[in-house]
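As you look at this complex, bear in mind that one protein chain is not there, while each of the others sits in place.
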Amino acid sequence: MLIRQLFTAVLVSLVAFGIALMPTSDANAQKRGGILTYMIPSKGAASLDGHKETSYATIHPTAPFYSLLIQVDPSKPGAKELVGDLAKSWTVSSDKKTYVFKIHKGVKFHDGSDMTSRDALASWNKIVFPPQGILSARKAMFSMVDTITTPDSHTIVFKLKFASPAFIWAMAMPFNYIYSADVLAKNMRYYETKIMGTGAFKLVEYTPKVRIRGERFDQYFKPGRPYMDGIIGIFSPKQNVYVAALESGRAYSMFRGLPPQAVKDLLKARPGEFVVQSSTWNCALNITPNSYKKPFDNVKVRRALSLALDRWGGSRYLSKRAIVKTVGGVVFPGHPLAPSRRQLQTLEGYGTNVKKNREKAMQLLKEAGVPRGFKFTLNNRTTDQPYKIVGIWAVDQWRQIGLEVKQKVLPTSKFWAALRRPKSRMTEKGAFTVSIDFNCQAVVNPTVDISKYIPSSGANYGKYDDDVLERLYNEQLREPDFDKQKALLWDFQKRLTDQAWTFSTLWWHRTIVHNRRMKGWNITPSHYLNMGLVDVWLDLDK
Amino acid sequence: MTEAATDTPLSRVLPQTDRLLEVKNLKMYFPVTEGIIFQKTVGEIKAVDDISFFMRKGETLGLVGESGCGKTTTGRCILQLTKPTSGRILFEGDDITKFSSAQLRAVRRKIQVIFQDPYSSLNPRMSIGDIIGEGPSVHKITKSKAATLDRVKELLSLAGLPTNIHTRYPHELSGGQRQRVGIARALSMNPLFIVCDEAVSALDVSIQAQIINLLEELQEKFDLSYLFIAHDLSVVRHISNRVAVMYLGHIVELSDSLKLYEAPMHPYTQALLSAVPIPDPVVEKKRKPIILKGEVPSPLNPPAGCVFHPRCPAATDLCRNEIPVYEEKRPDHWVACHHPLDG
Amino acid sequence: MFPTMFFVSVVVFFLMQMIPGDPVELKMLGDGSGDFSPEQLTLERERYGLNDHPVIQFTNWMFGVVQLDFGVSILTDRRVSEDIAIALPLSFQIAIMSTLLATLLAIPLGTLAALRQDTWVDYLIRIFSIAGIATPGFFLGIMMIIGILVITNSQWAPPFDYKPIWVDPWYNLSMLIWPALATGYRYSAVAMRMTRSTVLEVLREDYIRTARAKGLVEKIIINRHALTNAMLPVITVIGIEFAFLIGGLVVTEQVFNLAGIGNLFVTAVELKDYMVVQALVLIVAFVFVFTNFFIDILYAWLDPRIRYA
Partner (left out) sequence: MTETVRVPAAADDLAAQVSWAQSILKFFREKPLGAAGLVIVLAYIITAIFADYIAPLDPLDVDYDLFNAKPSLDHLLGTDDIGRDLLSRLIYGARTAMLVGFVSSLVGATLGLFIGVASAYFGGIIDLITQRVVDVFISFPLIILALAIVTIVPDVEADMFLPEYLHWLWPDIFGTTLPVIVAITIPMIPRCARVVRASALALREMPYVDAARALGFSHLRIISRHMVPNVMAPYLIMLTAFMGQAVLLEASLSYLALGVQEPTPAWGLMLRGSAEQYFRSAPHAAIVPGLAITMSVFAFNVFGDSLRDVLDPRLRV
């Protein structure tokens, strides 16, 4: 018993900050067979078309059925380099404006047809240049793409208008499934409700909101894969249900992330049964004041709000009860382009001297003429994890600089309606005053990370105007030099912090508890990634 | 029937102002419907079918007939409690069926009502004082609470009730007392005209007499006119100047009460009279009551021709086919009959 | 029947129009990282015909409904009828199961309570039934899950994904018996009260006293006379409760994580999936109206005094 707990403790500490270190000793002992049942913590996928969707509720059930062109390395998700999936290899021209991808030969679709560059072209055209009336959620990320061409049946070439380090990362987004050109030619919307790809698993049954079942695709192009005979994904939005499923061993995993308490309960209920993997999550929980409303039009007040937060103390407290932990800025903490911890602490509100911060905050409020006991409302989302819990924490933090904040929790639809209010209506009485906000990205890439904070972004819910931010973003987007880009990103961070249009509280923290029989899966900083399940295998003898 | 035809010689002689109330060609049909939304009318109940009469100031008109003959409906039409299907009701020369609700409210004060059932005619949740005083205070006849109370007390004593019962509730009073409250309520608006809808039918005979006496006293005092609705000829005999007899939505006979009782011209009136007991054993013994055959027909489907013909002992083919004209057969004596009796 | 249904459609449709926020926008936002232009939004709205005048939208919808086509879900792009076809068998099965449970519980217990009026048996049964009405379905469900977990020492929990009864009867029943119990208890409570009071009423009537006076055995009296006559109001209550069962299912399905009609409804309301909400509300109203119609026929059949032309 004690040894088992120790073992778990060691495991937990092993998979510490950022990247998981999976024991690779038994990498050669993969066993074939078995069906993996996993829980999808959602009420159901909106549509099945990754190109238009943005939610894990689409990725988790559908990713095993598709291949990507290139992907984040499933065995080393934190690596700086990407690896190919359908792409055997790729080359980049010296001006970094031409990318040539070579595609594997002999790849088959589930319907038996051959997959060629034609299919890749059709799929990428749908993502980058969607026809009238077809939605592409990631079109804006590919603004740099000039043309896509296919010189031969196994080559696809992307020509860019300008060089950008963000391009290749955007390409590796797990949503960019390769569809069949023939199918798309017949019906552009086919993939919204149907599945037909080149993935390791072939669809057997899909019952919306209930379950998705796949069987091994025998003609999968990677030799010897997949290991498992099949997969079953079960939709369940309720934590007690999926935790019970994990506990009883009827499901082996849930790939989104469990709150600390559930992790503790599971480990206690079935010691030795689970493997814990954890990582900083590529999601930042932010707070956005409405700068169109008094007194938040005053930058001093906004800065005071940020200064009042004890981020380091909050990390210690909140990490025990919510899925947040890491203190960070706008760039994913731990990414090479992110500021160091020491550098981060020089940022206003990120220092460790809480008392000094709060004194300064109160001073700023005083200068801005905000009285003690000033009241305002914090808009929040009804979801417990982590929104509500962090919201309650923030309210308490502000209380300590003499602000009386009331949290208003809105159901998802009302929450979005509040955030999406057009700029012209931000001054109305019904507009939010201060709101919880967040930034979740699929791949770890600073350019993608900060795209939310530029004023022209569709996700700029503060509706602020700031030419400096816009300029810095565009400069770093085109900056090929690593150090210069890092400096520009830091300038961006500082500008944002100075203006406090929006500021981060903590980054999320992802903890996956899976059955020890499930092997070959590594945690990633994003719950969108690594859902292909190609390399996962089951050790059912244990 | 044109308007001129209903105008009587007498009415032409009398100045218009003398006619307090004039009912012309009054019809009240209740539709019988089917269906939920797109209702279609499948028939009509002809509760009141083309009646005309008038009332002079200070006069009491008795309106008599079996239950269901339309007499109460006539009263309700005059009170504007139901909107008549057609016809005119002239009160002091103005057609009140065409009045706006504001005009109506003003004229309503002058027309009041006393109901049959002293139990259901008083709101059980209100005190006697409130029941009587509500009208004057709502219509600002009395300007203050104290004035209202004084008025209530005055009305109570007029109605022959002790003035201290204004804090009481209806259930604490006897039937006769309640009817007096009803009278006091009707008087509270200083009316010119009161519809007494079977006002004494529900009371014991001894109380009936008291109430009728009271009504007569009040008539004299305030120069009131009464439309006295009853189902029994004997009740209206003493109080009425003239009496109208209704049958199945029609007035079959209207006359001076003396003439009507002495020499009825319509067989129906005769039959009704024969049923009234006479407090003289000798006369009573000699009398032969006329028993009408059959039941009152349904107003939904009234008989063709004279409505009374299926039950009339003197009915002929003429009666079966043609509706008799309601006309003044003798001076001040209107009858609707093909074969009027000659008394 | 049809006018009511039409009114229902009108009310529902225009109620949905009043919901603040745009479902298309909500869908396109997804998890919050969606990035799209206003033109895309307009285009997508165009695709669902949401830019049309509400009256035109309504007319189009009604034309579809008449042909049993409830439109396309804005959220999933699936035909609403498909989603309903998936959810309906599950909810329907729970509804049937809880109706059976309720009837089996309610009629004997209600009759017993009436026969033993004002004894401890009566009191117990009445408290049991009022408790049924007072206990929220979700609380009962949670208690059941806790109970199961405690009794089985966390070894056993009901299945969590639905398989139709004809595919795997045991699996299906071991999953659905719990929600059926949770909704059925409340249901039976209502029927039980009705049974008790109608049996009491009938027992007081003359012909029962006559039967007793004639010396008929008590049991025969109860079965032949009292029950048959008391059945009519009980059937009404059972029928109306059946029509209203979806109300109970809304919460119960949440507790037990069932992808039934109730769940579909709550999700659709949350995400403002117009088409689904409209369709479901219409179906609920239809079930109600149809059940009432069915009860009327049953009435005529059970009671020879009532014959409808």
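Each chain carries a letter (A, B and C) given by its place in the written order, and its residues are counted from 1.
Here, a contact is a pair of C-beta atoms (placed from the backbone, for glycine too) under 8 Å apart; a residue touches a chain by one contact, two chains touch by 3 or more.
Worth saying up front: this structure is predicted, and the values here are computed from it rather than measured.
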Neighbouring shown chains of the undisplayed chain, as defined at the top: A, B, C
Absent-chain contact - pick from A:N125, A:Q239 or A:N474: A:Q239
Contact residue for the chain not shown (choose from B:S120, B:S298 or B:N321): B:S120
Which residue of B:R56, B:R109 or B:R330 touches the chain not shown here: B:R109
Chain not shown: contacting residue from A:K80, A:K355 or A:K429: A:K429
Contacts of chain C with the absent chain, listed as residue ranges: 3-4, 7-8, 11-12, 15-16, 18-20, 123, 126, 130-131, 133-139, 142-143, 145-146, 149-150, 154, 197, 244, 246-248, 250-251, 254-255, 265-266, 269-270, 272, 277, 281, 284-285, 288-289
Where the missing chain touches chain A, by residue: 238-240, 243, 259, 261-262, 265, 269, 317, 320-321, 377, 380, 382, 384, 388-389, 392-393, 396, 406-411, 413-414, 429-430
In chain B, positions touching the absent partner: 36-37, 39, 76, 79, 81, 104-106, 108-109, 111-113, 115-117, 120-126, 134-135, 138-139, 160, 162, 164-165, 167-168, 172-174, 176-177, 182, 185, 188-189, 210
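Quick note on the criterion: only the chains that are shown with their structure count from here on.
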Most widely separated chain from chain A, with each centre as the mean of CA atoms: B
Mean-CA-position distance for chain C and chain B (Å): 57
Set of chain B residues in contact with two or more other chains: none
Footprint of chain C on chain A - complex, ascending: 43-47, 53-56, 132-133, 135, 137-141, 189, 192-193, 207-211, 234-238, 240-241, 244-245, 247-248, 250, 269, 411-414, 416-417, 420, 438-442, 451-452, 457-459
Of all residues in chain C, those that touch chain A in their complex: 19-22, 25-37, 40, 43-44, 46-47, 75-78, 82-83, 86-87, 145, 149, 154-157, 160-162, 254, 257, 259, 263-264, 267, 270-272
